[in-house]
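The complex appears here minus one protein chain, its other protein chains still in place.
For clarity, chains are labelled A and B in written order, and residue numbers in each chain start from 1.
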Amino acid sequence: MGKIKVGVYICHCGVNIKSTVDVDKLTRFALTLPHVSVAKNYIYLCSDPGQELIKKDIEENSLNRIVVASCSPRMHEPTFRKVLRSAGLNPYCLEMANIREHCSWVHKDAHKATRKAEGILAASVAKANLLEPLEEKEVDVTPTALVIGGGIAGIQAALDIADIGFKVYLVEKEPSIGGHMMQLDKTFPTLDCSACILTPKMSDVGNHPNIELHTYSEVVDVKGYIGNFKVTIKKKPRYIIEEKCNACGLCVPYCPVEMPDPFNMNLSKMKCLYIPFPQAVPACYVIDPKHCRYTLKRECKQCDPVCKELKAIDLKQKEQLIQVEVGTIIVATGFDTFDPTLKPELGYGLYPNVITGLEFERLSSASGPNLGELLIHGKKPKDVVFIQCVGSRDKAVGNEYCSRVCCMYTAKQAHLVREKIPDANITIFYMDVRAFGKGFEEFYDRVKQEGVMYRRGNVAEVFKRKDRLIVRAEDTLMGQPIEVEADLVVLAVGMVPRQDTAAVAQILKLSQSADRFFLEAHPKLRPVDTASDGIFLAGCCQGPKDIPDTVAQASGAAARASIPLSQGKVRTEAIVSYVDERACRGCALCVEACPYEAIELKTIERAGQLVQVASVNEVICKGCGTCVTACLCGVMQQKSFNDEQLLSMIAVLGERYE
Amino acid sequence: MNIQKIRDEASRALGRKDVKYLIGYQKGSYGFRVSPAFFQTKEEVERLIFSPLCQVSLAPYLTLEEVVPLPGEEKQKASKVALLARGCDSRAINQILAEKGIPRDRLFIIGIPCEGVIDRRKIEARFPSVTEPAEVREENGKYIIAIGDQSHEVPKEELLADACKVCRYPNPLIYDKLTGDKVAPHQANYDDITSWEEKPLEERLQFWLDQFSRCIRCYACRNACPLCYSTVCILDRLDPQWVKRSNDTSENLMFHVSRAFHLAGRCVSCGECERACPMGIPLMKLNRKLEKDVNDLFSYEAGKDAESKSPMTTFHVEDREDFIL
Partner (left out) sequence: MSEFEPNIVAFLCNWCSYAGADLTGTSRIHYPPNVKVIRVMCTGRMNPLFVVQALRQGADGVLISGCHPGECHYLKGNYLARRRFMLMRNLLGFIGINPLRLRMSWVSASEGKKFADVVTTVTEDIKKIGPQQSFTREAV
């Protein structure tokens, strides 16, 4: 390595730094530090002239290490790395000293702040002296995407990526795509029929040449990294051959087994040989193995001979595991509704006329158990009470968040009751009404004008008195407790993360936020990315949202997921870890410590012996450095954060800068 | 403990085609001295001994001898090393195997349940300046010591090595052949650690600074330890240099804290470090403190088997964090 020549650049940041830190004193101090040959200060280093100043100095003075003392590296490290690149210097020969967020903005005493800035600067120069140029590698990207989840989010994302021109695997757990949106009746605030606007998109998915649809399937393993994921998909046996079934349904009457219909929220029955709903994509029947007499006890087989010509029934069908390679992944696994048995005071499960919002959707839907007539025990309810915020904004059940959709869907459901039962008494108990979206406030007004009684207060209890349901609440605006009689109580259950969220997170190495939905990379600036490069989020799996927001986010995720696919190459992390193969003893502590399985043992010849040493996959390595600490021999180090560099900073910071 | 049975096993081991040599013990040059020894042929087994005087652990030789660079064209021969292993030795072997320090198929372990060894310093203090050959055997809780043609009886407790007094694994946990009857383990006893922690901070610090100031940085503790076998030890490195060559208190403190910390979850409490230390520094105190913590906090003991994952690369979501702000 040639002679190290360090250039130190101190920013005033207008008055943000200069008003507290004595930048001239700091500049004179910088010149006393090891190998510093140039030290200057300037009003705005991130500005064009500021950047030019650094660039010119590098070129004219053959500087090979640069220290910029200014704002946080989280702010402008990319900016100044570009400056180094443009001056022909390796961008990793840059070190930033944070004398703004960590100094001038948080200390009043100018003398102490300046002395602290000297310490920070000295440590940065000590590290800069030991920095080495680093390489950024590029890897090819498989021009294919995987979308996990076939609800509206997954459908939109898959269609967008497919339209852009890339192949998409869409994997859905249920026998048909469509998700929860398929179960809804009319959607707020426009009162569009949910199934009517969804089915054309589902049809597009089924017909799109770029989409390979795998329903009744689950992703069970994901290996690899961005651009090069290897995914294992488990295809569950339908016991019906998908390519042959034409959904004629002639086999169904011969099936003797009835079971609760989950699409209708178990409010009706279906045969265990079923199609989830008539517009299912793919249009193919399926046999439920947990109820079928053949799969359970090798009895029956009454359906088999019925499908004579097509021979689509195959009771011996087995589960299949297939492997695919993709470049990027979108997670669109959706949500579950809150289970109101966790709030026993509301009577769900105890009284049959206490139902959830989703169950209401099925009752109200023309394709539901009562073909759209709202009937409870065969009778139209006269007194209907809605209770908002069930399982949301509720510390007691561990869900502090607001589920966003319930105020509006309750208003919509109240409207549907008014439409179907004009003389019904409709009461809604609420804490707040959140009508934030386009057309939402107008819709809420309309519903109020339809004679729906909004009462502000939390419901304490739903109980039976003689044979009437009573809802007892506190009306906070009236300042007194009230009781309302009800024939039907609808609980506006919120959205909760799916039960399998933790399992999916494990497979994809995703994190969960405090509310247990999937964690985005940055709450504001990267709401569809995850911390795992190449894996994106769409829809309610990231947090509760309504259909327009879901579709918008899905398109956003599709765009983000398509960037690596269209660039064809992806840059890997430069600050990776590396091994000194001369001295590694192959103990594999680093292999165990690595969160990404980026380290393997490999066999090499060393001094005539065959030994095992650690080997870092620089494409998978994300540069956390956990392996470095695990290594007892000091042979595993991290680029730009090796022991020598950090120890030099520790040594410098030992001095009292008072 | 039947020396003839041990010699027979050793003989049989050396008779195997795949055993290169056997590591055991032989009489030392004088007095109570015993030395580790390498036996190549069955005939040499005659000088193999095994007695309470055999304090030194043979486990460090496994990582020492077998991985030196081969000269010139010499090819690595895949053949076994046989050795005698007591409880602590077998734990050290398990730990080394778990860390892939040596392949299992290179070892032939003759396991010997151990009733404890004598601390050489203690017996030499009791019987100073003994130059005639001496032999010791154990009988009914006493050591029968034969020096020349004189015989002495000493209660076992007076001469037993401190590490053996609290030994919970006297019986080998891994072996190819076991010779001898199983021995009852002691109960876990960390009273000395807990009572130490009741002393005021200043007293503790003063004690340890005094101890560290006496260290001459001979590295005997590191060399004697069966688990200190890094190709390059961070305490030797110059790139970066964690400790300077000088043996002042600060460097020595860093040396011993680093060594103890690197042994966290790996130390098998064989006591070799303290045995080897020429300055009599109570090194086992540090190791046993960490051993106790690793067991209390992470329910882990080193060397129980050859597969366990290190507690330092695994975690439980419920690990204690009461000290974290």
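Operating definition for what follows: a residue touches a chain if its C-beta (ideal position, glycine included) is under 8 Å from a C-beta of that chain, and two chains touch if they have at least 3 such contacts.
Bear in mind that the values here come from a model prediction, so they are computed numbers and not experimental data.
A.B. asks: Quick one: say which of A:E52, A:D109 or A:E258 touches the chain that got left out.
C.D. replies: A:D109
A.B. asks: Given the contact definition stated above, which residue among B:A13, B:L107, B:M284 or B:M312 touches the chain not shown here?
C.D. replies: Candidates B:A13, B:L107, B:M284 or B:M312; residue touching the omitted chain: B:M312.
A.B. asks: Would you write out the residues of subunit B that touch the absent chain, in ascending order?
C.D. replies: Interface residues of subunit B facing the absent chain: 193, 196-197, 201-209, 212, 242, 244, 246, 248-251, 253-254, 257-258, 260-261, 264, 286, 289-290, 293-294, 297-298, 311-313, 315, 317, 319-321, 323-325.
A.B. asks: Contact with the hidden chain only, please: which subunit A residues?
C.D. replies: Residues of subunit A in touch with the missing chain: 72-75, 98, 100-103, 105-109, 112-113, 115-116, 119-120, 123, 509, 511-512, 519, 531, 575, 593, 595-596, 622-626, 628-630, 638, 641, 643, 646-647, 649-651, 653-658.
One rule holds in what follows: only the chains that are shown with their structure count from here on.
A.B. asks: Centroid from C-alpha atoms only, then distance subunit A to subunit B, rounded to Å. What do you get?
C.D. replies: Between these chains, centre-to-centre, one finds 51 Å.
A.B. asks: What part of subunit A is in contact with subunit B in the complex they form?
C.D. replies: 582-589, 592-593, 601, 606-612, 630, 632-635, 643-644, 647
A.B. asks: Enumerate the contact residues on subunit B facing subunit A in the complex.
C.D. replies: Subunit B residues touching subunit A: 67, 69-71, 74-76, 99-101, 229-234, 237, 239-240, 242, 262, 309-310, 312-314.
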